[in-house]
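Have a look at the structure that comes next, please.
A selection of the complex's chains, in situ.
By letter and in written order, the chains are A and B; residue numbering begins at 1 in each of them.
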Amino acid sequence: MTASAAGRPRLRDLGVAVGRFPVGEHNAITDVDGVRVNHVTLVEGSGKLVPGMGPVRTGVTAVMPAHGDPFLNRVYAASYVLNGAGEVTGLNQIEEWGLCETPILLCSTLCVGRVADATVAWLSQRHPKIGQEYDVVIPVVAECDDSYLNDAVGRHVTPADVAEALDGVRSGPVEEGCVGAGTGMQTFHFAGGIGTSSRKVELAGVVYTVGSLVLSNFGNRNLLRMDGVPIGRLIAERFAHVPMRGPAGSIIVLVATDVPMTHRQLSRLSRRAALAIGRTGGYAAHNSGEIILSWSTANRIPRLSDHGRHTVELILDTEIDPLYEATVDTVEEAILNALCAGEDMVGHSGHRAPALPVELVAELLQRHRIAHVVDPPPSMNKPFQPR
Amino acid sequence: MTASAAGRPRLRDLGVAVGRFPVGEHNAITDVDGVRVNHVTLVEGSGKLVPGMGPVRTGVTAVMPAHGDPFLNRVYAASYVLNGAGEVTGLNQIEEWGLCETPILLCSTLCVGRVADATVAWLSQRHPKIGQEYDVVIPVVAECDDSYLNDAVGRHVTPADVAEALDGVRSGPVEEGCVGAGTGMQTFHFAGGIGTSSRKVELAGVVYTVGSLVLSNFGNRNLLRMDGVPIGRLIAERFAHVPMRGPAGSIIVLVATDVPMTHRQLSRLSRRAALAIGRTGGYAAHNSGEIILSWSTANRIPRLSDHGRHTVELILDTEIDPLYEATVDTVEEAILNALCAGEDMVGHSGHRAPALPVELVAELLQRHRIAHVVDPPPSMNKPFQPR
């Protein structure tokens, strides 16, 4: 499985490198050691929507937040709700305990209940003490709405699909675009829902990794900006005849890092991640659930402890600015990667999400990059002379 | 069906009237015009826990927040999370849009996914435009953990149970105690999970109604206070040999009113409702999800509108104090009603929640009430003389 579906380029293949930090090995959330991802993609049927029957353009994505089992060794986590017109189950508990103790599932909005139920089943099998000594568990399931392309009411994700997604999580390259939960999603009205990116960043003498993965389903075609260039406006005419869905939307942003941080620090990080949505041209439309979930793999909090205390090393807030900067970069690039990877997707009833025309976009981006380099204005590198 | 299970008394039958306001016709959340409730109670089997098989001590409770269909005519709503170690699906959207647009379901923690899924099915059947013109829906499902008595892992609530609960919602008296979602719940380690109460309160010349319904599953037996009297401490010895479950807990509080209020005002109301938990002897234990959801039936917000604007009459905040006071009273009384109504409940593996000994409690409450009335201290009614 390649990192990008069907040989399509990633953003960097178009010559764009967002920000100033180096990327991790796979430029993916899995560059954070221990983070694992898997997609189950469901594409079946075509033609008019028959609710409950199809066509099917959906899937499920599973993310294991860290090495081993998060139920026994929890990770510090936190969230930020930029726009709450969306659902992430388990968010109350993440905010209250500052911990994530389950895998994270992504899916279609109307499938949240059934994916949550399947995750409870999967966890209960692995942890027979659930419902007995370990009380209970509340899984983390996040969603966007794929009903423009998919028979959403059909809720076509099965418990077996969820188990397959969970059982197959792995490190290494992450497939992007119209895969897993992102199968029927659109980014700025182009096909593609899953994107990822990572950065290496040095804080207080140690090199850490931060990676993002988005389930992206937001944005207005005409407002798309790629690394600042108003691509959406430039290519609008070319797509003027392709109908755009109405008010729907949403984006789920997952941010993982090995920087040792508490809930409060991860909450701050989550708020910063939202800024990337603005950079790409989003404004968090009324109907667009935009929710960020961040976690740190550095300190693990055991479910059971003999000691009643734990000792953690934490980064000081005063050292953290490069991580903020790099995180915004990863989210911006993850969104744009989702966009680059999506292939034309035809859904029910003739609804269509076109692929981003990557060759044209590459040419436009290149023209902007060279605008100032060739024959620069004479004063550009002349030192500033105060009056 | 009587308002109190099996002929057990309600708190007022013990001679206690919390606060100074009159109650509504049924002293129930259904006294708020349009609010409807129904329980489906599941009790099957006995003996040792066989996960997935039983014994079953659970159920589901459906609450319709207002007249008609909340999906088409939404109500203003808001929440407060006193302790987020619990789940209410749809809460992000309630906070973001300030609206509740679905019925509210209560159930066992591990059933949340499947009850949410069944509610999506029920709503999709009634609203065929879901997944098409109306985009999607996120149902509101709240939980407490009944695994001490119930085979929670078995997730014994079926889609048919959910549909039955929803189809049967009705106004009038509300059954309390070990019914519906409250079947396997405990309040201060006594049997009983569902309680309700209401008040009439005059604001700016108009008499309104406020009602609460709790799914109560919290509290430490020894700390129970009833109208201020330390009943838990007084009767502790009598129950010393009955094992208490460990760290579990939780309470979901629903508050409905016909006072015309916005999201912000309902958010304030929700924070006040939490104070009642303190009055009964709760302190929001680490593991106890304590979440309040409030709504107003007064202004309905249509799903679709030709006008793009709506005009609402709102109570001024400066008039609202009596409602705050009355709301705390209803929540306190609803919790105590849950406690009074619960009959002895034997769950799996010999786990047991005893009924509150209501005759003894009535006698103790009575002794406290008369302590100051008979032979009052000479100075009690002597006017204060400033020095």
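Quick note on the criterion: a residue touches a chain if its C-beta (ideal position, glycine included) is under 8 Å from a C-beta of that chain, and two chains touch if they have at least 3 such contacts.
It should be emphasised that the depicted structure is a prediction, and the values quoted were computed from it without experimental measurement.
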| item | value |
| --- | --- |
| Assembly copy number, counted for this structure file with 2 shown | 4 |
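Operating definition for what follows: only the chains that are shown with their structure count from here on.
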| item | value |
| --- | --- |
| Distance between chain centroids, defined by C-alpha means - subunit A, subunit B (Å) | 37 |
| In the complex with subunit B, residue positions of subunit A that touch it | 49, 51, 81, 83-93, 95-97, 109-110, 112-120, 124, 128, 130-132, 135-139, 141, 145, 147, 151-153, 155, 246-248, 287, 289, 291 |
